[in-house]
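Other chains of the complex are left out, but the ones given are in their true place.
First chain written, first letter: the chains are A and B, and each begins at residue 1.
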Amino acid sequence: MTTISIVGASGYTGGELLRLLLRHPQIEISQVTSESRVGEYVYQTHPNLRAQTTLQYTARSELQPCDLLFLALPHGEAQKNIAHYASLAPKIIDLSADFRLRDAAKYHEWYGAHADAAWLEKFVYGLPELHRAEMKTASHISGVGCNATCSNLALLPLVKAGLIDETKPIIIDVKVGSSEGGNSPNAGSHHPERSSVIRTYAPTRHRHTAEVEQELKLTNVHMTITSVDLVRGALAAAHVFVNKPITEKDLWKAYRSAFRDEPFIRIVKDKTGVYRVPEPKILAGSNYADVGFELDEKTGRVVSICAIDNLMKGAAGSAVQSMNVMCGFDEKTALDFPGLHPI
Amino acid sequence: MIAQLSAKITAECPECAGALALNGNTLKGEIVTCSDCGAELEITGINPLTLDLAPQEEEDWGE
(Lines give C-alpha, C1' and ligand atoms only; values in the text may rest on other atoms or scores of the structure.)
Protein backbone atom coordinates (compact mmCIF):
# COMPACT_ATOMS: atom_id res chain seq x y z
CA MET A 1 0.00 0.00 0.00
CA THR A 2 1.23 3.52 -0.79
CA THR A 3 1.27 5.68 2.31
CA ILE A 4 0.04 9.22 1.83
CA SER A 5 0.00 12.30 4.05
CA ILE A 6 -1.73 15.62 3.43
CA VAL A 7 -0.11 18.84 4.66
CA GLY A 8 -2.76 21.56 5.19
CA ALA A 9 -5.83 19.37 5.07
CA SER A 10 -8.41 21.64 6.73
CA GLY A 11 -9.18 23.72 3.64
CA TYR A 12 -11.78 22.91 0.99
CA THR A 13 -9.16 21.37 -1.32
CA GLY A 14 -7.70 19.34 1.55
CA GLY A 15 -11.20 18.12 2.35
CA GLU A 16 -11.75 16.98 -1.23
CA LEU A 17 -8.42 15.16 -1.24
CA LEU A 18 -9.51 13.35 1.93
CA ARG A 19 -12.93 12.46 0.49
CA LEU A 20 -11.28 10.94 -2.61
CA LEU A 21 -8.31 9.28 -0.94
CA LEU A 22 -10.42 7.62 1.78
CA ARG A 23 -12.04 5.60 -1.06
CA HIS A 24 -8.81 4.79 -2.89
CA PRO A 25 -8.06 1.05 -2.49
CA GLN A 26 -4.31 1.32 -3.19
CA ILE A 27 -3.40 4.03 -0.73
CA GLU A 28 -3.42 4.50 3.00
CA ILE A 29 -3.63 7.92 4.65
CA SER A 30 -1.15 8.15 7.49
CA GLN A 31 -1.23 11.81 8.59
CA VAL A 32 -3.24 14.94 7.86
CA THR A 33 -1.89 18.20 9.24
CA SER A 34 -3.50 21.52 10.18
CA GLU A 35 -1.69 24.00 12.40
CA SER A 36 -4.92 25.67 13.52
CA ARG A 37 -6.87 22.44 14.23
CA VAL A 38 -4.38 20.06 15.81
CA GLY A 39 -6.22 17.27 17.67
CA GLU A 40 -9.59 17.84 16.02
CA TYR A 41 -11.26 15.10 13.97
CA VAL A 42 -11.30 15.81 10.23
CA TYR A 43 -15.10 15.61 10.14
CA GLN A 44 -15.22 18.70 12.36
CA THR A 45 -14.12 20.74 9.37
CA HIS A 46 -15.33 18.34 6.67
CA PRO A 47 -18.84 17.33 7.83
CA ASN A 48 -19.37 15.04 4.81
CA LEU A 49 -16.63 12.81 6.27
CA ARG A 50 -18.41 12.13 9.59
CA ALA A 51 -18.32 8.37 10.28
CA GLN A 52 -16.02 7.94 7.27
CA THR A 53 -12.78 8.17 9.22
CA THR A 54 -11.39 8.73 12.72
CA LEU A 55 -8.39 10.68 11.40
CA GLN A 56 -7.35 13.66 13.53
CA TYR A 57 -5.23 16.62 12.52
CA THR A 58 -1.60 16.64 13.61
CA ALA A 59 0.98 19.44 13.52
CA ARG A 60 3.36 19.74 10.57
CA SER A 61 6.25 19.27 12.98
CA GLU A 62 5.11 15.70 13.66
CA LEU A 63 5.17 14.69 10.00
CA GLN A 64 6.72 11.25 9.44
CA PRO A 65 8.26 9.97 6.19
CA CYS A 66 5.74 8.49 3.74
CA ASP A 67 5.54 7.46 0.09
CA LEU A 68 3.71 10.51 -1.24
CA LEU A 69 3.00 13.94 0.25
CA PHE A 70 0.13 16.19 -0.85
CA LEU A 71 0.77 19.84 -0.02
CA ALA A 72 -2.48 21.82 0.25
CA LEU A 73 -1.13 24.98 1.83
CA PRO A 74 -1.94 28.61 1.06
CA HIS A 75 0.11 30.07 -1.81
CA GLY A 76 3.65 30.95 -0.75
CA GLU A 77 3.91 28.38 2.07
CA ALA A 78 5.11 25.19 0.37
CA GLN A 79 8.00 26.94 -1.37
CA LYS A 80 9.48 27.94 2.00
CA ASN A 81 10.10 24.33 3.11
CA ILE A 82 10.09 22.33 -0.09
CA ALA A 83 13.46 20.76 0.62
CA HIS A 84 12.21 19.54 4.01
CA TYR A 85 9.04 18.08 2.51
CA ALA A 86 11.09 16.42 -0.22
CA SER A 87 13.18 14.77 2.47
CA LEU A 88 10.04 13.17 3.95
CA ALA A 89 8.62 11.68 0.74
CA PRO A 90 10.04 10.71 -2.68
CA LYS A 91 6.86 11.89 -4.38
CA ILE A 92 5.18 15.28 -3.85
CA ILE A 93 2.02 16.79 -5.32
CA ASP A 94 1.67 20.46 -4.39
CA LEU A 95 -1.78 21.92 -5.01
CA SER A 96 -0.76 25.55 -4.49
CA ALA A 97 0.52 27.94 -7.17
CA ASP A 98 4.07 27.71 -5.86
CA PHE A 99 5.43 25.28 -8.50
CA ARG A 100 3.02 25.60 -11.44
CA LEU A 101 5.20 27.90 -13.52
CA ARG A 102 8.42 26.63 -15.07
CA ASP A 103 9.94 30.07 -15.65
CA ALA A 104 11.17 31.92 -12.54
CA ALA A 105 10.84 35.30 -14.28
CA LYS A 106 7.21 34.56 -15.13
CA TYR A 107 6.61 33.50 -11.52
CA HIS A 108 8.14 36.76 -10.33
CA GLU A 109 5.98 38.79 -12.73
CA TRP A 110 2.73 37.31 -11.42
CA TYR A 111 3.47 36.27 -7.80
CA GLY A 112 6.62 38.15 -6.73
CA ALA A 113 9.91 36.64 -5.50
CA HIS A 114 10.06 32.83 -5.23
CA ALA A 115 11.63 31.34 -2.07
CA ASP A 116 13.31 28.44 -3.92
CA ALA A 117 13.09 29.00 -7.68
CA ALA A 118 15.52 26.15 -8.43
CA TRP A 119 12.67 23.75 -7.67
CA LEU A 120 10.41 25.18 -10.41
CA GLU A 121 11.91 23.02 -13.13
CA LYS A 122 11.64 19.84 -11.02
CA PHE A 123 7.84 19.90 -11.07
CA VAL A 124 5.54 18.67 -13.84
CA TYR A 125 2.41 20.78 -14.37
CA GLY A 126 -0.51 18.91 -12.76
CA LEU A 127 -2.88 18.54 -15.74
CA PRO A 128 -2.75 14.86 -16.89
CA GLU A 129 -4.46 15.71 -20.21
CA LEU A 130 -1.36 17.72 -21.08
CA HIS A 131 1.45 15.86 -19.24
CA ARG A 132 0.42 12.23 -18.82
CA ALA A 133 3.70 10.80 -20.23
CA GLU A 134 5.97 12.94 -18.05
CA MET A 135 3.89 12.17 -14.95
CA LYS A 136 4.63 8.46 -15.28
CA THR A 137 8.26 9.12 -14.39
CA ALA A 138 7.82 12.31 -12.34
CA SER A 139 8.55 12.69 -8.61
CA HIS A 140 7.09 16.17 -8.23
CA ILE A 141 3.83 17.36 -9.70
CA SER A 142 2.27 20.81 -9.21
CA GLY A 143 -1.38 21.69 -8.75
CA VAL A 144 -3.50 23.45 -11.37
CA GLY A 145 -5.36 26.73 -11.17
CA CYS A 146 -9.10 26.19 -11.48
CA ASN A 147 -9.66 29.16 -13.82
CA ALA A 148 -6.59 28.11 -15.79
CA THR A 149 -7.87 24.52 -16.10
CA CYS A 150 -11.27 25.32 -17.60
CA SER A 151 -9.52 27.85 -19.86
CA ASN A 152 -6.82 25.38 -20.95
CA LEU A 153 -9.32 22.63 -21.69
CA ALA A 154 -11.60 25.02 -23.59
CA LEU A 155 -8.71 26.11 -25.82
CA LEU A 156 -6.85 22.80 -26.18
CA PRO A 157 -8.74 21.41 -29.21
CA LEU A 158 -8.33 24.69 -31.11
CA VAL A 159 -4.61 24.89 -30.25
CA LYS A 160 -3.99 21.23 -31.20
CA ALA A 161 -5.77 21.71 -34.53
CA GLY A 162 -3.81 24.93 -35.19
CA LEU A 163 -7.03 26.83 -35.84
CA ILE A 164 -6.45 29.98 -33.78
CA ASP A 165 -5.64 33.33 -35.41
CA GLU A 166 -3.03 34.40 -32.84
CA THR A 167 -2.81 37.89 -34.26
CA LYS A 168 -6.15 38.49 -32.59
CA PRO A 169 -6.64 38.67 -28.81
CA ILE A 170 -7.91 35.54 -27.04
CA ILE A 171 -10.43 36.72 -24.46
CA ILE A 172 -11.36 34.22 -21.71
CA ASP A 173 -14.33 35.28 -19.59
CA VAL A 174 -14.59 32.89 -16.62
CA LYS A 175 -17.61 32.66 -14.28
CA VAL A 176 -16.93 31.04 -10.90
CA GLY A 177 -18.57 29.91 -7.66
CA SER A 178 -17.83 31.02 -4.11
CA SER A 179 -15.77 27.98 -3.04
CA GLU A 180 -12.92 29.39 -5.17
CA GLY A 181 -12.25 31.84 -2.38
CA GLY A 182 -11.48 29.09 0.13
CA ASN A 183 -13.02 28.63 3.58
CA SER A 184 -11.86 31.84 5.26
CA PRO A 185 -14.68 34.41 5.33
CA ASN A 186 -14.30 38.02 4.26
CA ALA A 187 -16.65 41.01 3.95
CA GLY A 188 -17.63 40.03 0.44
CA SER A 189 -18.35 36.38 1.24
CA HIS A 190 -20.95 37.23 3.90
CA HIS A 191 -24.15 35.55 2.61
CA PRO A 192 -26.38 38.64 2.29
CA GLU A 193 -23.60 40.31 0.26
CA ARG A 194 -22.54 37.23 -1.72
CA SER A 195 -25.86 35.73 -2.86
CA SER A 196 -27.25 36.69 -6.30
CA VAL A 197 -24.06 38.56 -7.23
CA ILE A 198 -22.50 39.04 -10.64
CA ARG A 199 -19.20 40.37 -9.35
CA THR A 200 -16.36 40.95 -11.83
CA TYR A 201 -13.72 41.00 -9.12
CA ALA A 202 -10.79 40.41 -11.51
CA PRO A 203 -11.39 42.29 -14.75
CA THR A 204 -7.73 42.07 -15.83
CA ARG A 205 -4.31 40.70 -14.85
CA HIS A 206 -5.51 37.41 -13.34
CA ARG A 207 -2.57 35.22 -12.31
CA HIS A 208 -3.88 32.13 -14.04
CA THR A 209 -3.13 33.83 -17.36
CA ALA A 210 0.48 32.70 -16.87
CA GLU A 211 -0.53 29.02 -16.66
CA VAL A 212 -2.65 29.24 -19.82
CA GLU A 213 0.10 30.96 -21.79
CA GLN A 214 2.68 28.45 -20.47
CA GLU A 215 0.70 25.29 -21.11
CA LEU A 216 -0.73 26.21 -24.53
CA LYS A 217 2.27 28.27 -25.68
CA LEU A 218 0.10 31.27 -26.43
CA THR A 219 0.95 34.92 -25.86
CA ASN A 220 -2.24 36.84 -26.54
CA VAL A 221 -4.38 35.58 -23.64
CA HIS A 222 -6.58 37.97 -21.66
CA MET A 223 -8.62 36.65 -18.72
CA THR A 224 -11.50 38.15 -16.76
CA ILE A 225 -13.10 36.47 -13.74
CA THR A 226 -16.64 37.08 -12.52
CA SER A 227 -18.11 35.39 -9.43
CA VAL A 228 -21.76 34.34 -9.56
CA ASP A 229 -24.22 32.61 -7.26
CA LEU A 230 -23.25 28.99 -6.75
CA VAL A 231 -20.78 27.26 -4.44
CA ARG A 232 -18.91 24.82 -6.70
CA GLY A 233 -18.33 25.45 -10.37
CA ALA A 234 -16.31 27.33 -12.94
CA LEU A 235 -17.16 27.94 -16.57
CA ALA A 236 -14.78 29.47 -19.10
CA ALA A 237 -15.99 31.09 -22.31
CA ALA A 238 -12.93 31.40 -24.54
CA HIS A 239 -13.50 33.80 -27.46
CA VAL A 240 -11.11 33.06 -30.34
CA PHE A 241 -11.07 33.80 -34.07
CA VAL A 242 -10.14 31.03 -36.49
CA ASN A 243 -7.35 31.53 -39.00
CA LYS A 244 -9.28 30.07 -41.96
CA PRO A 245 -12.89 29.44 -42.97
CA ILE A 246 -14.20 26.31 -41.20
CA THR A 247 -17.52 24.60 -40.43
CA GLU A 248 -18.92 23.21 -37.21
CA LYS A 249 -18.18 19.71 -38.53
CA ASP A 250 -14.49 20.63 -38.71
CA LEU A 251 -14.70 21.73 -35.10
CA TRP A 252 -16.43 18.52 -34.06
CA LYS A 253 -13.52 16.60 -35.59
CA ALA A 254 -10.95 18.81 -33.86
CA TYR A 255 -12.65 18.39 -30.47
CA ARG A 256 -13.10 14.64 -30.88
CA SER A 257 -9.48 14.07 -31.81
CA ALA A 258 -8.17 16.36 -29.03
CA PHE A 259 -10.13 14.48 -26.37
CA ARG A 260 -10.09 10.95 -27.82
CA ASP A 261 -9.66 8.42 -24.97
CA GLU A 262 -9.66 11.11 -22.28
CA PRO A 263 -11.57 9.51 -19.38
CA PHE A 264 -12.66 12.79 -17.80
CA ILE A 265 -13.53 15.00 -20.74
CA ARG A 266 -16.93 14.95 -22.48
CA ILE A 267 -17.95 17.00 -25.49
CA VAL A 268 -21.31 18.65 -24.71
CA LYS A 269 -22.97 20.32 -27.68
CA ASP A 270 -26.54 19.05 -28.11
CA LYS A 271 -29.35 20.22 -30.34
CA THR A 272 -31.98 19.85 -27.63
CA GLY A 273 -32.43 19.42 -23.90
CA VAL A 274 -31.92 21.66 -20.89
CA TYR A 275 -28.23 20.72 -20.58
CA ARG A 276 -27.20 21.16 -24.20
CA VAL A 277 -24.20 23.28 -23.28
CA PRO A 278 -21.60 22.58 -20.55
CA GLU A 279 -23.06 23.26 -17.07
CA PRO A 280 -20.82 23.29 -13.96
CA LYS A 281 -23.39 22.50 -11.25
CA ILE A 282 -24.09 18.94 -12.48
CA LEU A 283 -20.33 18.26 -12.32
CA ALA A 284 -20.07 19.07 -8.59
CA GLY A 285 -17.99 16.35 -6.91
CA SER A 286 -17.10 14.68 -10.21
CA ASN A 287 -13.76 14.96 -12.02
CA TYR A 288 -15.40 15.69 -15.38
CA ALA A 289 -14.62 18.64 -17.61
CA ASP A 290 -17.45 19.19 -20.10
CA VAL A 291 -16.39 21.09 -23.22
CA GLY A 292 -18.62 22.60 -25.94
CA PHE A 293 -18.31 25.19 -28.69
CA GLU A 294 -20.24 27.33 -31.11
CA LEU A 295 -19.00 28.84 -34.37
CA ASP A 296 -20.22 32.14 -35.80
CA GLU A 297 -19.55 31.44 -39.46
CA LYS A 298 -20.17 35.08 -40.40
CA THR A 299 -17.36 36.43 -38.25
CA GLY A 300 -15.09 33.43 -37.74
CA ARG A 301 -15.51 33.63 -33.98
CA VAL A 302 -15.52 30.41 -31.98
CA VAL A 303 -16.78 30.49 -28.41
CA SER A 304 -15.31 27.45 -26.69
CA ILE A 305 -16.91 26.64 -23.36
CA CYS A 306 -15.58 24.43 -20.55
CA ALA A 307 -17.33 23.64 -17.29
CA ILE A 308 -15.64 22.03 -14.26
CA ASP A 309 -15.99 21.71 -10.51
CA ASN A 310 -13.27 24.12 -9.40
CA LEU A 311 -12.51 21.94 -6.33
CA MET A 312 -12.29 18.76 -8.41
CA LYS A 313 -10.96 18.98 -11.99
CA GLY A 314 -9.75 22.43 -10.99
CA ALA A 315 -7.83 21.16 -7.92
CA ALA A 316 -8.16 17.95 -5.88
CA GLY A 317 -9.54 15.76 -8.68
CA SER A 318 -6.66 16.55 -11.03
CA ALA A 319 -4.26 16.03 -8.12
CA VAL A 320 -5.57 12.52 -7.40
CA GLN A 321 -5.68 11.80 -11.15
CA SER A 322 -2.02 12.87 -11.35
CA MET A 323 -1.21 10.64 -8.36
CA ASN A 324 -2.82 7.68 -10.11
CA VAL A 325 -0.66 8.29 -13.21
CA MET A 326 2.51 8.89 -11.16
CA CYS A 327 2.03 5.75 -9.06
CA GLY A 328 0.97 3.56 -11.97
CA PHE A 329 -2.59 3.07 -10.69
CA ASP A 330 -5.61 3.05 -13.04
CA GLU A 331 -6.09 6.74 -13.79
CA LYS A 332 -9.80 6.64 -12.90
CA THR A 333 -9.36 5.07 -9.45
CA ALA A 334 -11.41 6.87 -6.74
CA LEU A 335 -12.61 9.40 -9.36
CA ASP A 336 -15.73 7.58 -10.57
CA PHE A 337 -18.45 9.71 -8.89
CA PRO A 338 -20.64 10.92 -11.80
CA GLY A 339 -22.10 14.08 -10.19
CA LEU A 340 -25.72 14.73 -9.11
CA HIS A 341 -28.90 15.76 -10.89
CA PRO A 342 -31.01 17.55 -9.98
CA ILE A 343 -28.77 19.75 -7.79
CA MET B 1 -41.79 -4.43 -49.05
CA ILE B 2 -40.34 -2.10 -46.35
CA ALA B 3 -36.76 -1.27 -47.11
CA GLN B 4 -34.63 -2.49 -44.23
CA LEU B 5 -30.97 -2.70 -43.40
CA SER B 6 -29.56 -6.18 -43.83
CA ALA B 7 -26.63 -5.82 -41.42
CA LYS B 8 -25.19 -3.54 -38.75
CA ILE B 9 -23.44 -0.55 -40.34
CA THR B 10 -21.91 2.78 -39.27
CA ALA B 11 -23.20 6.00 -40.80
CA GLU B 12 -22.07 9.60 -40.42
CA CYS B 13 -24.31 12.09 -38.63
CA PRO B 14 -25.13 14.98 -41.02
CA GLU B 15 -24.99 17.44 -38.12
CA CYS B 16 -21.71 16.62 -36.36
CA ALA B 17 -20.05 13.99 -38.58
CA GLY B 18 -20.18 11.63 -35.62
CA ALA B 19 -20.15 7.87 -36.19
CA LEU B 20 -23.65 6.38 -35.88
CA ALA B 21 -23.90 2.62 -35.26
CA LEU B 22 -27.13 1.38 -36.90
CA ASN B 23 -28.27 -2.15 -36.06
CA GLY B 24 -29.45 -4.69 -38.61
CA ASN B 25 -33.20 -4.03 -38.58
CA THR B 26 -33.19 -0.24 -39.01
CA LEU B 27 -36.12 0.77 -41.27
CA LYS B 28 -36.46 3.50 -43.91
CA GLY B 29 -38.29 6.45 -42.34
CA GLU B 30 -37.13 5.47 -38.83
CA ILE B 31 -35.89 8.23 -36.48
CA VAL B 32 -32.54 7.62 -34.77
CA THR B 33 -30.66 9.89 -32.33
CA CYS B 34 -26.98 10.78 -32.77
CA SER B 35 -25.11 9.84 -29.59
CA ASP B 36 -22.64 12.71 -30.02
CA CYS B 37 -24.86 15.70 -30.62
CA GLY B 38 -28.35 14.43 -29.76
CA ALA B 39 -29.70 15.40 -33.19
CA GLU B 40 -32.78 13.46 -34.33
CA LEU B 41 -32.10 11.90 -37.74
CA GLU B 42 -34.49 10.35 -40.24
CA ILE B 43 -33.36 7.35 -42.34
CA THR B 44 -34.27 8.75 -45.75
CA GLY B 45 -32.85 5.86 -47.82
CA ILE B 46 -31.50 2.36 -47.34
CA ASN B 47 -29.49 1.38 -50.42
CA PRO B 48 -27.45 3.49 -50.32
CA LEU B 49 -28.05 4.56 -46.70
CA THR B 50 -29.00 8.26 -46.48
CA LEU B 51 -29.78 10.29 -43.35
CA ASP B 52 -31.25 13.71 -42.84
CA LEU B 53 -32.07 15.93 -39.86
CA ALA B 54 -35.58 15.04 -38.75
CA PRO B 55 -37.93 18.04 -38.59
CA GLN B 56 -37.79 19.22 -34.97
CA GLU B 57 -40.06 21.61 -33.13
CA GLU B 58 -37.77 24.33 -31.73
CA GLU B 59 -37.83 24.04 -27.91
CA ASP B 60 -38.22 27.30 -26.02
CA TRP B 61 -34.88 27.30 -24.20
CA GLY B 62 -32.42 29.62 -22.60
CA GLU B 63 -33.71 33.05 -21.73
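What we mean here is this: a contact is a pair of C-beta atoms (placed from the backbone, for glycine too) under 8 Å apart; a residue touches a chain by one contact, two chains touch by 3 or more.
Bear in mind that the values here come from a model prediction, so they are computed numbers and not experimental data.
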item	value
Chain-type multiplicities in the full complex (formula in displayed labels)	A x2, B x1
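Operating definition for what follows: only the chains that are shown with their structure count from here on.
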item	value
Intercentroid distance (Cα basis), chain B paired with chain A, Å	38
Residues of chain B that touch chain A when the two form their complex	15-18, 36-40, 56, 59, 61
Of all residues in chain A, those that touch chain B in their complex	248-249, 252-253, 256, 267, 269-274, 276
